[in-house]
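Sharing a structure below in structure tokens format, with a few things to ask.
All protein chains but one are shown in place.
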Amino acid sequence: MTPSNALVQLTDVQKHFPIHQGFIIRKETGAVKAVDGVTIAIERGKTFGLVGESGCGKTTMAKLILRIETPTAGTITFDGKDVHKLKGSELRAYRETVQVVFQDPYSSLNPRMRIKEIIEEPLRTDPKFTKEQRKARIEELLKVIGLRPGSATRYPHQFSGGQRQRIAIARALAPSPSFIVLDEPVSSLDVSIRAQLMNLLKDLQREFHLTFLLISHDLAGVRYLADTIGVMYLGKIVESGGSPAVYGKPLHPYTHALLSNAMPSHPNAPRTEVILTGEVPSPINIPTGCRFHPRCPKVMPHCSKIEPQLQEAEPGHWVACHLYGDTNGAPTPKETAHATATSTAAGNAR
Amino acid sequence: MAIAEQPAAGRVARPRFSAGGVFRTVRHYGIIPGIPLFVLVTLIFVGAFAPLISPHEPNKQSLLDSNVAPAWTAEGTSNNLLGTDRFGRDQLTRIFYGARISLIVSFVTIAIGGAIGTLVGLTAGYFGGWLDSLLMRIVDVFLAFPGLLLAIVLATVFEPSFTIVILVASLLIWPRFARLVRGDTLGIKPNDFVTYARITGTPTPRILMKHIFPNVIPTLLVLCTWEVGAIILLESSLSFLGAGIPPPNPSWGTMVLDGRGQLEEGWWISLFPGLAIMTTVLSLNLLGDWMRDYLDPKLRHA
Amino acid sequence: MSRYILARFLQALISLLAVTIGVFLIVRTIGDPVNVILPIDASREQVEQVRQSLGLDKPVLTQYKDYMFDMMQGDLGLSYTKRQPVMDLVSERVPATLQLGLVSLAITFFIAIPLGVYAAARKGSWVDWVSRIFAVLGQSIPVFWLGIILIQLFAVQWGLLPAGGRGEWKQLVLPSVTLGIFLISGLMRLTRSAMLEVLGSDYVKMARAKGVAEQIVLWKHAFRNAAIPVLTFSALLLVGVLSGAVIVETVFAWPGLGRLVVESIRSRDLNVVQGVIVLFAGFYILANLCVDILYAYVNPRIRF
Partner (left out) sequence: MDSKPVLQVKDLKVQFATRHGLIKAVDGVTFDLHRGESLGIVGESGSGKSMTSLAVMRLVPPPNGRIVAGEIFLNGENLLKKSNSEMRDIRGGKIAMIFQDPMSSLNPAFTIGNQVGEAVALHQHLRGNELRKKVINALSLVKIPAPETRVKSFPHQMSGGMRQRVVGAIALSCEPEVLIADEPTTSLDVTVQAQYLRLLKEIQEEKQVAIILITHDLGIVARLCHRVAVMYAGRIVEIGSTEQIFDKPSHPYTIALLRSTPKLEGVSRLDSIEGEPPDPSNLPDGCRFAPRCKWAKDKCREAYPPRVQISDGHWADCWFAGDLK
């Protein structure tokens, strides 16, 4: 799980938001376990796709990396340094090296600032740039993202959603970062605009040697952009690996369900549909044992008791499921691994 | 009293409001904001240059000329266009000077109360948590207190004066500013551009001044317009009750009070100052309403 | 639900305490009642004597304790000028203010709510325009001046209605209409905007898609939800009633609490002013509490 050239490394990261109740005397009555022990490595120059349904903790993960939230436990390192222990000039450097593009292009740009001010913002405190250099940089960036230089003096409301998202990308590129967090970068855009943006991101990555963390619920889009995939469920990574492996041969029943529920590209495409029951439980009351067991079509008796650990089922392909390998002394028919990938809905382990 | 409505929180994609001259406004936006703006510009002009344009001295009594009717009536003279009161003071002159009083009181109040309220609202909305709860509790207590009665208490304890009126009006309006600005701040804060500013390590004062405050300005403009009207109404009500601007200062409220006992002898004595109050406040309210509709993207693109 | 009510009740008590302390401090420490009662050239002995008789020589905290203690027993102290218990002065005026307030509130609700609902339902129609003009006028006309103009027209010029006083029903007409006009505009405006917001919501669209008749959409689906902000506003409306009553009672010589206050300012009778203000505040806080409890019933999302 720790490739040698990891740029960002998360080790057993947790983020719990305490819940207070009571009036006058406030007691801590529980916690929202948004991120509950996540270990991932994001390789230099690659795209890590983080996939999961709403409320699974993927946005909290981004916030932890971006230092808007502090982890309850665990460490996040960037280039070997603990992100949450950075101070002074190192912290300033980190804030330039790590950038972000948000989902909603309407809320990510200040409506009262001109485009040039918006793009200039991350450069403002950088002593490396003189005023003229900043101006030149803005023009250069507008060209890179495909907007006319005249756009610089306009306001965000004069642009369409797709154009605004390009501006947000330009802002992220301004301080020449090496790592960009993309939080659902295209999901609020129209279908015909999405491909433009995805291609742009792909080209930028190659041109500027960028590392991406792509957060999305759109499996097909992630497939297009990501090299490595992590599937998240209720605050935990349940499966991760290279994207051809995960998409071609999903191991975890949840991944399998997600893939089979994703929309087909052709009405007659061969498909096996796994329909899960119920919805994602609240991160306040996480089920015991395997957190997926109440919805799992292949649930086994001990799944509700023992929490499976992430383990390498195949080289570079990790899964946290009792169907594979033996981490907790639970009985595990190893041969089901292959069966899962091809089987239809009903589980044989039931 | 103008009750400020809470604007819809959320997206802040508002067009910039360009404050232009009266004529430009009429040409651009039509007659609805034009007429009130014209009234208000006239009022400011009259208030500013009252000594230059007034035909008489505001407090000069002339018992020989008492209760002279307006110029266009049978008993009127061209010397006193709007007639005189029972002390023979020229009504028109006093209305001009009254504009001055209304303007001074409302501008000073907005400057004090509006600034405090905005600051409190920004702080409460941005920082949230216990600070927000505490500040909003205080705001609730002040909002719950009938301002007119507070003024009355203060006027009983002290002598009525400009200072008391301004103090009372400020105490009355700051919680409204605080509440509205807090609401807007709460709506702006979750926007990703604020999150982005935090990620890039922008210092909090700069976030407040550069990212939050400019987006509150449209709401503030509308609120200020409405509140100036409310303050003028409050000042005149207090003066009418004898708890406001002390006589012989020609406050419009005092002038209405002067005419109250003379309805049979001189209907004009309380009519004209009252009309002055109404026209002014009406203009402010209309302008505020128009601004709100104009600045509200939901109504604009409907 | 009962926890919610209990919480609100405690909050109301705290507010009441805050208000009494505030008023008490202003009246007792900033404004020295002795200065009001005695002429400026009074001798030291005289001052000391009055201080002692009023209990002003004790520490402020003790004074406050005594005052609160007396108040709980229905004693608001003596009027300085009338040498009568404040409680008697007040209780003799309460019915008049109550009558005026309730009648104007009734007028307000009967006119403002249907007008607001219909203005929103027919946005842009003449009903909407008329009610909007009415609302903005109502917010711009000074109440005292409106009262005087009404007296001028109905009493002086046409002699249709009496100019003031209290007794027969005719004397109630002008004051309650004046107060009503002052109150209607705010409530109407709020009802209209709350309705407009609700009418644009998906569940109203849904109700229409179900084939529900427009009247039912308006009153059942939309108004039920718009009633929540309207109800919250009703508490603020009471501030309007109280401060409006002070002015209207003065204009129409209506023998209520408001007029008592204004008379007391003129004679600088601090105890009376203090008593009435505390009473008003208490009344207001109580009304607020009622609104909060009602609110919990109207809004199913509050379940504590």
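In this document, chain identifiers A, B and C correspond to the written order of the chains, with residue numbering beginning at 1 in each.
Basically, a contact is a pair of C-beta atoms (placed from the backbone, for glycine too) under 8 Å apart; a residue touches a chain by one contact, two chains touch by 3 or more.
Since the model is a prediction, treat every value here as computed from it, not as a measurement.
Colleague: Of the residues A:98, A:259 or A:290, which one touches the chain left out of the display?
Modeller: A:259
Colleague: Could you tell which one of C:104, C:140, C:171 or C:225 touches the chain left off the display?
Modeller: Reading the full complex, the residue touching the unseen chain is C:225.
Colleague: Hey, which chain C residues sit against the chain that's not shown?
Modeller: 123-124, 201-203, 205-213, 221, 224-225, 298-301
Colleague: Would you write out the residues of chain A that touch the absent chain, in ascending order?
Modeller: 53-54, 160, 162-163, 190-196, 198-199, 217-221, 223-224, 243-244, 247, 257-269, 273, 275-277, 279-280, 295
As a convention for this text, only the chains that are shown with their structure count from here on.
Colleague: Which chain's mean C-alpha position is nearest the mean C-alpha position of the whole protein set?
Modeller: The chain sitting closest to the overall C-alpha centre is B.
Colleague: Calculate how many whole Å lie between the centre of chain B and the centre of chain C, each centre taken as the average of the chain's C-alpha atoms.
Modeller: 22
Colleague: Averaged over CA atoms, how far is the centre of chain A from the centre of chain C? Could you give it in whole Å?
Modeller: Chain centres of chain A and chain C, defined by C-alpha means, are spaced 56 Å apart.
Colleague: Whole-Å distance, chain A centre to chain B centre, using C-alpha means?
Modeller: Whole-Å distance between the two chain centres: 51.
Colleague: How about chain C: which of its residues touch chain B in the complex?
Modeller: 15, 18-19, 23, 26-27, 30-31, 136-137, 139-145, 148-149, 151-152, 156, 186, 189-190, 193, 197, 233, 235-236, 239-240, 242-243, 246-247, 250-251, 261-262, 264-266, 268, 270, 273-274, 277, 280-281, 284-285, 288
Colleague: Looking at the complex, which residues from chain A come into contact with chain B?
Modeller: Per the touch definition, chain A meets chain B at residues 66-68, 91-92, 95-96, 100, 102-104, 106-113, 118, 121-122, 125, 155-157, 171.
Colleague: Which positions of chain B touch chain A when the two form their complex?
Modeller: 11-16, 190-193, 195-202, 210-211, 214-215, 217
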